[in-house]
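For this view, one protein chain was removed and the others were kept in their places.
Chain IDs A, B and C follow the sequence of writing; residue 1 opens each chain.
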Amino acid sequence: MSSATLQHAAFILRGNPITAVAAAGSTLLILVGLFAPWLAPYDPIASDVANALQAPSAAHWAGTDQLGRDVFSRIIVATQLDLTIALSAVGISFVLGAVIGALCGYTGGRLDRSVGRFVDVLMAFPLFVLAMAMVAALGNRVENIVIATAIINLPFYIRFARAEVNVRRNLGWVEAARASGESHVSVVLRFLLPNVLPAMVVQMSLNLGWAIINAAGLSFIGLGVKPPTPEWGIMVAEGARFISTGKWWLVAFPGLALMLAVLCFNLLGDGLRDILDPRQRT
Amino acid sequence: MTQPLLNIENLHVTFSTRRGPVEAVRGVSLSLAEGETLGIVGESGSGKSVTGFAVTRLLESAGRISAGRITFRDREITKMTSAGLREMHGSAMAMIFQNPRGALNPIRAIGQQIADAIMAHRKISADDARGEALELLRAVKIRDPEKRMAAYPHELSGGMCQRVMIAMAISSNPALLIADEPTTGLDVTTQKVVMDLLAQIAADRGMATILITHDLGLSARYCRRVVVMEQGRLVEEAEALTLFHSPQHPYTKRLVAASPTATSRVEDLVTGDENLLAALPAAPLPTPPHGTPPLLEVRDLVKRFDDGTVGLKTFSMVLAAGESVGLVGESGSGKSTTSRMICRLLDQSEGSINFNGESISHIPARDFHRAPQRKDIQIVFQDPNDSLNPRFTAFDCIAHPLMRLAGMRNGDALRARVRECAHRVGLPADLLERFPHQLSGGQKARIGIARAIACRPRLLVLDEPTAALDVSVQAVVLQLLDKLRREDGLAFLFVSHDLNVVRMMCQRTIVLRNGEIVEQGESHALFDNPQTDYTRELVDAVPNIELIEAAVAG
Amino acid sequence: QTRAETLRYVTGASVNTLDPNIPGSTREAFAVSLSTYDRLVSFGRKQLNGKWVFDLDSIRGELAESYEVSPDGLKITFKLRKDAKFQDGSPVTAEDVKWSLDRAVTAKILGKAQLLTGSLTDASQFKAIDPLTFEVTLPKPDKLALPNLATVYPIIINSKLAKSHTTEEDPWAQAWLKDNTAGSGAYILESFKPGEQVMLKRNDDWNRGPGGKQAFFKRLILQSVPEPATRANLVEKGDVDIVIDLQASDAQSLEAKGKLQVISTPQYNAMTFISMNNQMPPFDKVDVRRAIAYALPYDDMFKAALFGRGELLTGATWADGKPPSGAFPIKQPIKLDLDKAKAYLKAAGFPDGFSTTFSFNVGQSATAEPMAALLKESLGKIGIKVDIQKLPDAQMSTQITEKKLPFFTEGIVAWLPSTDYFYRNFYTGNQRWNYSSIDNAELTSIAQEARFEADKTKYEADGVKLNAINFDQMPQVPLWQPSQDAVMAPSIAGYTYQFHRQVDYRDLSRK
Partner (left out) sequence: MKLASTAKRAARRFASSLPALFGVLVFTFLLMRVLPGDPAVFFASGPNAGKEEIETIRKQMGLDKPVPQQLVLYLYDVGRGNLGRSLMTGQNVTKDLKERLPASLELTFSALLIALVSAIPLGILAALRPGSLIDHGVRLFCALGVCVPTFVSGLLLIYVFYYLLGIAPDPTGRVDIFMTLPPSHTGFLLIDFLIAGDFEGWWAAFKQLILPACTMALFVIAPLARITRASMLASLGSDFVRTARSVGLSWWRIVVTYALRNAILPVITIAGIVFSTMLGANVLVEKVFSWPGVASYALDALLSSDYAPVQGFVLLMAFVFVIVNLVVDVLYGIADPRISIG
């Protein structure tokens, strides 16, 4: 990043305190994710049934769950897994989508049409149901949740990358690269892709939150990660069923964590868009 | 003299940006009488448009009038309320913009748009308004006005859109019409028609006009009085012809010199120290030894696109080493298509291209990057802004072909070579580390040229290399190109729609229309004595100082 | 009719067919068929720990006014009620009974497999003597024959009506009966939206309720509400009269609030267990199975998963190590004892433990998940690494049938809860319900013998033997009998825990 971009970012952040907060929040999340095992006051999976379903107290800030596990510790530790799920799911669709989309957008022709068909088929699927089916088919392991989430995201990235590359493919500098002896493939990968990345990064950060929510939805219908691994979606989904019995902390705290994460990513994405949008560059 | 229609006193306009406030206009004073025509000329960024927007108070929200007074008749525009402004817009003063197509609402029928403008100022029924709109369309000489009423902007040509724009602007008979580069982006031939119409309407209705343009010729032709702006200031104000013949301010002098005319030579474009060609001998005429094949030989080139459009119907040409050939024609005539095929960036549908006696047309564009001729044929693009990879520094841009085509590795040799190229195109070495957005248009154009010549090609295809540049920058670039050609014996295929430029730069010219060659020949002869109507139209459309003088005198 | 005369009932699953015999019918469908159709006989009821439950040993007439078992036990003669009418007004005759039972044992429907457990296998066993007399012949005396006729499958269908809807491929009118009723039951179908709701109105001619009366409620509304918390809300707000399948936590909190009637009956004919595949290493070693049995934190699991609602099946003390009774399910003398578990593991040749996968049904998550977490934690302490796997229901049942799961939790229910029935169906043979795939010759032969054992003391002795083998082999670890928590408005009376673990609407009334 050049200093001008940084300067511009700083300018936007100043005018956009929400983005600054979101950026700080996201950083915090990632830090928590990295250092979770040291931050959690209790073992997140050690049960203590005698102390089950305790309301929040000084000892257990966010109360305890059905098995007497410390909800706060579970939330902290879950950060890691949730961020991993979100980042890797979005990362996979991002990389695949960008490459496939860019190649299609650049070459056009038969490849473009057949990939377009494939994307049409994917898009015509009820995506959440597709994700469910895939997790059901492959088993509810973290990898599979990630894969399912990535696949249902893929068409959007392909389209996005395709469109972005398509508008650029006849720009002077692209042709110049070819006139300078680059092959088509390397023009796409080394020239066009880096230039569409920023716009896609925006998409990505908006999608991070969505991926977490998606995983939570899967958990709700029983296809989330396997117990006893702490994960926000599962905790929320389980906690939600305790709403009517007054055990509010079971849903409130993990829900809050999930909300904060999604909120941060969304606001960050919004802010990044502003930073990268030339319209805003005054 | 009676009270002026418009009076601007010491106008200052400031924009707030992330780098702090930017003063775009710094103390402009002007006045304009009823019915008078005034030209504002100056290079890009000199504050012409901002002045126009300040007068109409149409500045975008980041900008504000930080000082000065603008009075229109008796009313002080600078102090008007938004209701007052709305009242004044259209009925007292109206504006015409560059890029007429964008300036019209794309999803509203044009008749409706004109009617909207009418009804904004008069309480008349929608039907009456439409009736008047129709009259206006007649007044701007649109063919089949009844039918066009229901048309949408995309269904009209650029010139027609500009007429609609003019109709809207005059719909409430404003006393002042501000035209901000009304013909840039239009075809050379259309330019003239639109300008003539505008001038005539203004004269008929007694409207005062301000014509904002960067084209000195244009302002000289249509305005009696011209002001010159540089960096937000007025530097000179004079009668048009006076300004042309005896410019006073150094800036004006440079501007006048840099504007190519029918008689100017590349050597004359730039005065003073900067003149690159002053020290050079005249162009060595290429005299290839007998029997050598021409450098480039194109035969029966045809291009049909996937969607069925025919980009090029048929095209043949021969280009000798060191020769420079111009390719002119209106927009969409197939100039770029031709040049991209010759550069092997695009596959032809039919026809052959021989380079230096060897066929290169059988190598598909996809594989041409591996062909030995790749480094011999290079291209310079039209828009310097989009011809550089935003993520490459100037250095990377120039080094890239050297690494790919000349097989140079990162290292001192490469660095030296890049420096040398930069030096040859007059690019200061300290700019090499900058990214495109940190460079000016002229500098970007130089990098584009440096990149193209880095591998010492033998043929350089130039696709409107200066179309997006200011005249003074254009002058420098043209000189630079000419110098390189003379020094290296480069051959040029020079694509442009500016006939004056082609005449200067090229020995021969090919005129293209709808993908076909309509005329070709030695440049001067061709333009002095065009054989076809089309070429004649092209030539006539170019604002020509000598002819204006003749007209004024006569 | 007024709201007070309407019974509104919500369930998690939904009614999917009106004929309980259709493969895939849900328990909710069974409950509906119980009130739209009559059977020949029905179960009586008894009190168990102060709660009313169905009684396998007292069979009373439903369509049959009376029945008589021949002294050799090979012939059962039913006298049909004279006043019994189908809902279209035609009288119920022995011909209808014959057709219906023929259908139950001949057509490819669920009844077939069930009735075979009562030696009812062939149409030739059924005979209509006269319009009001019907006779069933058995190849051997079978004490489950009569109770089988009280289950949900052998419904008595209006044969004339049904026959008018048969086709060549469908001689038993299965297609038609799936969406239509042709019974003589206490309720008449008003509307049926599969998967959503069923509305029934009272059959005023029906008089087979307690004291020869009609059913109490004039109208029944059954709705499916998938979200358990919502079901709890609904009954608490009084919008719904009765709910049985609540989460344990909701039942507990509703009980604590004391506004509603909560009748919790341990499902004495059911059992939840942890099963091991006895044919699959390492669980083919009996010591491994025993080690597991002593390594589970039963009390914690019971508390966390069921909130202590139900009956634990562990923690008993068997004097002299013998089973105190021949009943099944029986409380086992096992408890958490990690040292013992470690010793068994060592004896089995796994001193350092091993790794395995523990599976459960997605549908069971609410209880299975906490249980699995505790299991994993506790087994971890003796070196057994457990990977928990949550399977969608269809996958779970497929893998169980294919005997591919090494280690999992499931539950079983016996409609006819006698010891031999349990052992024969769930611990013998290479069939789906033999969850642990146990193949023990002794157990099999005793169970088969006990089936036809008429002598009560001998039968009891067989039961004790079976229980002893079961404990010794530990094919699976019994956990508990969950309780059926029926939560209802205080005004509702007459609730009985039924064999099919659903509400028999005909019993209910409003005070």
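Points to keep in mind about this one:
Definition applied: contacts are C-beta pairs under 8 Å (C-beta built on N, C-alpha and C of every residue); 3 or more make two chains touch, one makes a residue touch a chain.
None of these values were measured; they are calculated from a predicted model.
The chain not shown here is in contact, across the full complex, with A, B, C. Only one residue from C:94, C:225 or C:348 touches the chain missing from this view: C:225. Within the full complex, the residue among C:203, C:364 or C:395 touching the omitted chain is C:395. Residue C:193 is the one among C:82, C:140, C:193 or C:385 that touches the chain not shown.
Subunit C residues in contact with the hidden partner, per the touch definition given at the top, are 3, 6, 8, 10, 14, 16-17, 22-25, 108, 110, 112-114, 116-117, 178-179, 193-197, 221, 223-227, 229-230, 233-234, 236-237, 239-240, 362-363, 392-399, 401, 414-415, 425, 431-433.
Hidden from this view is one chain, which touches subunit B at 56, 58, 60, 82, 85-91, 94-95, 97, 99, 102-109, 116-117, 120-121, 152, 154-155, 165, 168-169, 171-172. Although one chain is hidden here, its contacts on subunit A can still be listed: residues 15-18, 117-118, 120-121, 123-130, 132-134, 136-137, 139, 209-210, 213, 216-217, 220-222, 233, 236-237, 240, 243-244, 251, 255, 258-263, 266-267, 270, 279.
Operating definition for what follows: only the chains that are shown with their structure count from here on.
Arrangement of the chains shown, judged by which pairs touch: a linear chain-to-chain path with two open ends. Closest to the protein's overall CA centre, chain by chain, comes A. Mean C-alpha positions place subunit B and subunit C at a centre distance of 87 Å. Along subunit C, no residue makes contact with two or more other chains.
By the touch rule above, subunit B contacts subunit A in their complex via residues 15-18, 62, 306, 340, 343, 345, 365-366, 369-370, 374-375, 377-379, 381-383, 386-392, 400-401, 404-405, 435, 437-438, 448, 451-452. Put simply, subunit A touches subunit C in their complex at residues 45-47, 49, 52, 66-68, 136, 139-140, 221-223, 226-228, 238, 240-247. For subunit C in complex with subunit A, the residues that touch the partner chain are 227-229, 232-233, 236, 247, 249-250, 252-253, 297, 299-300, 303-304, 362-363, 365-366, 369-370, 372-374, 376-377, 387-392, 395.
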